[in-house]
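Right, one structure below, let's go through it.
Complex shown without one protein chain; remaining protein chains in place.
Up next, chain A:
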Amino acid sequence: MSSAPAGKSAGGERGRLRERRLAIRTAFRTASLPALSSASSRLPPLPCPNPNPKPVLFLLLPLLRTPPFSLRRFSSSPPRDNATSSSSSSYSLPFMEKQFEDFRHQLDESGSVRERIRSVVMEMEAAARLVHSSLLLVHQSLPVLEVLEKTKLQIEVIKGLFGRLAEILRERPDQYYRYHGDWRSETQTVVSLLAFLHWLETGSLLMHTEAEKKLGLDSSEFGLDIEDYLIGLCFMSNELPRYVVNQVTAGDYDCPRKVLKFLTDLHAAFRMLNLRNDFLRKKFDGMKYDLRRVEEVYYDVKIRGLASTESTQDETAQA
């Protein structure tokens, strides 16, 4: 077993010891420890080398020697030495130790799984950032096809990274949600980027199964969580007002109508959901404001007659 839990930095180690020292001091203060001059014969001997040396405890030893008497109580020597001086202590120490040793192995493993996941997620965040920065070019009226070209590579990278996550979790089936928090926000970002790109390309909404396919995910194994997908869509809608404004400035007066229709439909679809007061609900509430702003842009364009005559004819025909 590694001598210290994976990923512990030297600074973290010192910080933890400082915390422990503080915790001990606080504990004494609250437990109103009385002054003691002579040590009772009952006190265990000073820390002696533990048969299974754990470096963490050794680091505590200097701590144990300098402060007053009472810290001797926290010696690392096995309490078997005490057993003789008091009446029958019938608990089975080796049994307890064995269980906790198993736990240490288990938690060590899960800790290292988490480390691996975190490093993959960091790469994913970097790739998502690159996609986002390319995507920002649409606000400067770069043609959609070019933007799609630029982002294609990074999306492949992201797909590969999800594949690595899936592989890590294949060893631990059913623990998707144990580690889910580690990739949740990156997934939401990625979904919002993909949905926006999809809309720019096709004018339609990226469906959940399509999103899964694009990312190489499989709902029976490592899938795309539905709430992550929905939150990703809300993030995408946050981009639309700004896009519409810039498109109109650049001279595309048709855009507001299309965006308005899309966002209205999306908002209506979301209204079918029964949301409780959580993060998704908050994001959905934000969509309402995006919709309002797009409506305002559409109105501004319409009353000035800037929208193309084709579209106005459509509307009068259907009204």
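By definition in this document, contacts are C-beta pairs under 8 Å (C-beta built on N, C-alpha and C of every residue); 3 or more make two chains touch, one makes a residue touch a chain; residues count from 1.
Everything below uses one rule, namely that contacts and distances are computed from a predicted model.
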item	value
Protein name (UniProt record) of the chain left out of view, among "Translin-associated protein X", "Ciliary neurotrophic factor", "2Fe-2S ferredoxin-type domain-containing protein" or "DNA replication complex GINS protein PSF1"	"Translin-associated protein X"
Selected residue (touches chain absent from view) among A:S119, A:S141 or A:Q175	A:Q175
Among A:G111, A:G163 or A:G216, residue touching the chain not depicted	A:G111
Absent chain, residues of chain A that touch it	5, 8, 16, 20, 23-24, 26-28, 30-34, 36, 40, 42, 54, 56, 73, 76, 79, 82, 86-87, 89-93, 95-97, 99-100, 103-104, 106-108, 110-111, 114, 125, 128-129, 132, 174-178, 180-181, 185, 188-189, 192, 204-205, 207-208, 226-227, 230, 235, 238-239, 241-242, 245, 260-261, 264-266, 269-270, 272-276, 286, 292-293, 295-300, 318-319
